[in-house]
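Only one protein chain is missing from this complex, and each of the others stays in its spot.
Now for chain A:
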């Protein structure tokens, strides 16, 4: 399974549109794209998961590393378009308490 990551920059916000499944094989592609912006001062990133139906723990590892790097430069990460399964993953891991998450329908789920 392939993973495609389209990157767009709107003003100061980097939007990553992720398409496909994020697992041990495809996670390096996502990591490579995210790392390009992770250490920019006050980096603001939006990760669009609306076309991701599965992410395993390797994917979560890539996300966690990105989150830590962005926090270290006083930046912010927002996640949009997660389906039910992914939302549950972010809730179980407690990541929904430290990252702003919007579901597919657009309802917000608390902020940092």
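We adopt the following convention: a contact is a pair of C-beta atoms (placed from the backbone, for glycine too) under 8 Å apart; a residue touches a chain by one contact, two chains touch by 3 or more; residues count from 1.
Here is the rule we go by: contacts and distances are computed from a predicted model.
Chemist: Refer to UniProt and select, among "Chemotaxis protein CheC", "Probable chemoreceptor glutamine deamidase CheD", "ATP-binding cassette domain-containing protein" or "PP2C family protein-serine/threonine phosphatase", the name of the complex member that is left out.
Modeler: Missing chain, UniProt protein name: "PP2C family protein-serine/threonine phosphatase".
Chemist: Can you tell me which of A:16, A:49 or A:67 touches the chain that was removed from the display?
Modeler: Answer from the full complex: A:67 touches the omitted chain.
Chemist: Residues of chain A in contact with the chain that isn't shown?
Modeler: 56-58, 60-62, 64-65, 67-69, 92-95, 97-98
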